[in-house]
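Taking it in order: structure first as structure tokens, then the write-up.
Omission of a single protein chain aside, the complex is shown with its protein chains in their original locations.
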Amino acid sequence: MNQQQKTNNKKQTTNNKQLITTSLVWSVPLIITAIFFWILGDIIWHGIGQISWEFLTTATKDAGRSGGIAPIIVSTVLILAVCLTVSIPLGVGTAILLAEFTREENWFGRLVRRSLDVLAGVPSIVFGLFGNALFVRILGFKYSILSGGLTLACMVLPILIRSAEEGLRAVPNDYRFGAACLGICRTSTLWHLLLPAAVPGLLVGLVLGVGRAIAETAALLFTSGYVDHLPTSLLDSGRSLSIHIFDLSMNISGGDPNAYGSALVLIMLLLIINGMAAWITHRWLENRILYR
Amino acid sequence: MTLWKLKISSLFNRLQSQADLLLISILRILATITGAIVLFIVFFLILEAIPVLQDEGIVPFFTDSSWNPAEGLYNLTPMLLGTLFVTLGSVLIATPLGILSAVFCQYYAPAKIAYFYRRLIELLAGIPSVVYGFWGLVVLVPLINSINPPGTSLLAGIIILTIMILPTIALIADASFAKIPEEYLIGAASLGLSQWGTIVGVVFPAAKSGLFTGVILETGRAIGETMAVLMVCGNVVQIPRSIFDPMRALTANIALEMAYALGNHRSALFVSGLGLMGMIIILVVASEIINEQ
Amino acid sequence: MHKKQSFAFSLVSLLCLGLLSCSQAGSNTELKKLTITGSTTVAPLANEIAKRFESENANVRVDVQTGGSSRGLYDAEQGLADIGMVSRALKQEEKPNVLTFVIAQDGIGIIVNKDNDIKALSDEQIVKIYTGEIENWKAVGGKAAPITVVNKAEGHSTLELFLKYFKLKNAQVKPDVVIKDNQQGIKTVAGNKDAIGYVSIGTAEYSIANGVAIKLLPVGGVEASTKTVGDGSFPLFRPLNLVTNTSPSPLTQQFIDFAQSKEVHDLVEAQNFVPIQ
Partner (left out) sequence: MTLSKGDFDDPGDLDQIFLDLVEIENNQMSNPQTTNNKQQITNNQQQITNNKQPTTKIQTEKLSLYYRAKPAFEDVTMSIATGCITALVGPSGCGKSSFLSCLNRLKDLMPHARVEGSIKLGDLEVLDPKLDVIALRRRVGMIFQKPNPFPLSIWKNIAFPLREHGIKNREEIDSIVETTLQDVGLWDEVKDRLKDSALALSGGQQQRLCIARALALQPEALLMDEPCSALDPISSSIVEDLILSLREKYTVLIVTHNLAQAKRIADYVALFWFQSGSGKLIEFGSGKQVFESPQHSLTEAYINGIRG
């Protein structure tokens, strides 16, 4: 597609309107990249000094000012794992129902979509309080990685579902008719054809969902708790990286260096997860030889 | 034409339609659970907000002189307006920037640059709000302060929120542009439309539903943001006259005072939570109506 | 064709196995648990004391959760938590149904930016600044610049202590910035040379020692430092309390005695608080 654009441009270089729009379009990402490197640079500049093998493998000392953040990384990964194992089936399932089995003006579909839009706007602090009331107290999971993960699952659902639905809607109807006319049941059509074809949309939802979950502070404060021991089970309370960064930067004098270090670790963790998600879907797509 | 023996039992076909029935019933259960979550949350908020509503009723939340729960004054309007201004401000800035960055990724950037730019945007989406708040407090606020004290202001809130919600719209817009069938673009290009003409004339209308989803999700994120807004907006309970005035968002209000609130003060915070949900519901219904036309 | 399916299944089973193994490991031998919830200010100190307590007592597990002083008070009263952390003196009506144990003192000092050449402020000058009567540093002998008043959020114990000492009502205060925690106050004042605020003295001292651009002002003529808070001469200070319900368990009592003992004085000082005498 891009080569074809270039030939167009060459023909119309004299057209200054073209020049303005191109320079406008190029300036936006430059601004965004500049801001990004300003923020990331700030984190790297202050945090790179903290990163060392002990920082990643030992427990916290002196309320986090020194020592490592191993238990916190483990808690974060476990909270994310719980969040994804709950939100992916729930989210993709709902997305399939909305995209494949409900007509545009079906009341049930519209109700679920609207409730998801509202859920997308619920503030993280309210999720924290709700999670605290439902998971910590009523369901009796107490302050635990499980409560934190479940609360985050509720938070990421809207993003996951909307992106998955967009992904499914983008799959052309030819495949649905082709499969139907060959007497292939909806389940197999979904599993073998539609879901693989919708994977790009699912991937965006997953990446945004993980981004939102890993960046979450207020919600986890009241659900997964403040304990920075190494968790021994899902029912143990575990402090997540973002809470650790929050506590160090807002509550502990002299906590800034380790706060920056933890922020850097969090970004690296995010890079690994996004990379893995992209790699898994690419490999899975590859041997299904999908049309992209 | 050769014929071959093909033994397909009707039992097997029966099983397949059974599988479909099972799939649909499972999906309906999942969708009901998902749809119910928000109802649980609203019910939970109402439950916690009842004490103060019984004592004071709803009117003082709009008519009291100020917000001082210790003295029984619960005026929420400055914070409602604060949240509205900071959300609309950031959405109005982030949407064009996000869409243009998606256009850049899809149509202007060479593949390599587009790839790295997308990874960068994904990273921006993952940075915790506390890091944005921290950077805002240490870098942005003193900068604005040099222009017009006190620095912590509506403007700082808008800038920080714009940076935070931009990845959401950018990634979703990018994904919806990617889905536009080649024929549309080649068709437009064959009509001699300039690149920009194609994008505005063909791409935007075709990707309308994706962009719409992006705007709703980014607005949701902007309204729901707590930590970053708490750290850079100054949290002064007033209706901001200018963008340099400090203000307090509803979310920040809950986070600020929940730790020490008791009795009516605590349920008043839940009323501000309900106020927030009310705003979100109004926005969603309004967007629904706009989408109808 | 089969290779792909096996890959997907192995991935999913790996994930489930990981989760299951974690929940299995939790159920080890009878582990005595202690839950402490409450004030975010006291939490770091309580966490350090808990770690030392765990190292000295085999298979005891102490979980420290935050949520604010009123959460700590409420949980301790209702028995949801064994111990509650409250970063202020208890009100009269709160005293009867809990036992209170002071584990440290924390002074509240007035801070301004380092470049602000103000040496000291009298009590009624501070009252005038906070109520908005004085708006410019020139009126109190400083450079001509508008004052940025930094105040704490409603309900915070430092605010209540500040209002009680300066005999003010929060409605009278005209703040330019309202903050939640000490570090936010310090960073706001450090970033704004015309700002004035009040934070925990210990935290301020630690920050000054690490080169943060703030300085402490004396209150009522008494120089603000952890020493003057320790010898009781500094007027503005608050007790950091652990509260329990009226009949604490032996393990809880053991932890309270440990928290009030001399063994933890080094931890108290490490968190920039003042140990009890």
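The letters A, B and C name the chains in turn, as written, and every chain counts its residues from 1.
One rule holds in what follows: contacts are C-beta pairs under 8 Å (C-beta built on N, C-alpha and C of every residue); 3 or more make two chains touch, one makes a residue touch a chain.
In this text, all values refer to a predicted model and were calculated from it rather than measured experimentally.
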Could you list, sorted by label, every displayed chain in contact with the chain left out?
A, B
Contact partner of the left-out chain, one of A:Val112, A:Leu193 or A:Ile245:
A:Leu193
Of the listed residues A:Ile73, A:Leu119, A:Ala179 or A:Ile214, which contacts the missing chain in the full complex?
A:Ala179
For chain B, which positions touch the chain that isn't shown here?
1-4, 6, 8-10, 12-14, 16-17, 20-21, 24, 28
Absent chain, residues of chain A that touch it:
99-106, 169, 173-186, 188, 192-193, 196-197, 288-291
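Just so it is clear, only the chains that are shown with their structure count from here on.
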Would you mind checking which chain's C-alpha centre is most distant from the centre of chain A?
C
Taking each chain's centre as the mean position of its Cα atoms, how many Å separate chain A from chain B?
14
Give me the residues of chain A that touch two or more other chains.
249-250
Junction residues of chain C - those touching two or more other chains
40, 66-67, 180, 184
Of all residues in chain A, those that touch chain B in their complex
1-2, 4-5, 8-9, 12, 15, 17-18, 21-22, 24-26, 28-29, 31-33, 35-36, 38-40, 42-43, 89-91, 93-94, 96-98, 101, 108, 111-112, 114-127, 129-130, 133-134, 154, 157-159, 161-163, 166-167, 169-170, 172, 183, 185-188, 190, 200-201, 204, 207-208, 210-212, 214-218, 241-242, 245-246, 249-250, 259, 263, 266-267, 270-271, 274
Chain C residues touching chain B - in the complex, by the definition given at the top:
39-40, 66-71, 74, 146, 148, 153-157, 169-171, 175-180, 184, 187-188, 191-192, 194-195
For chain C, which residues are in contact with chain A within the complex?
3-4, 7-8, 11, 15-16, 18-19, 22-28, 40-41, 43-45, 47-48, 61, 63-67, 180-184, 186, 202-203, 206-207, 210, 270-272
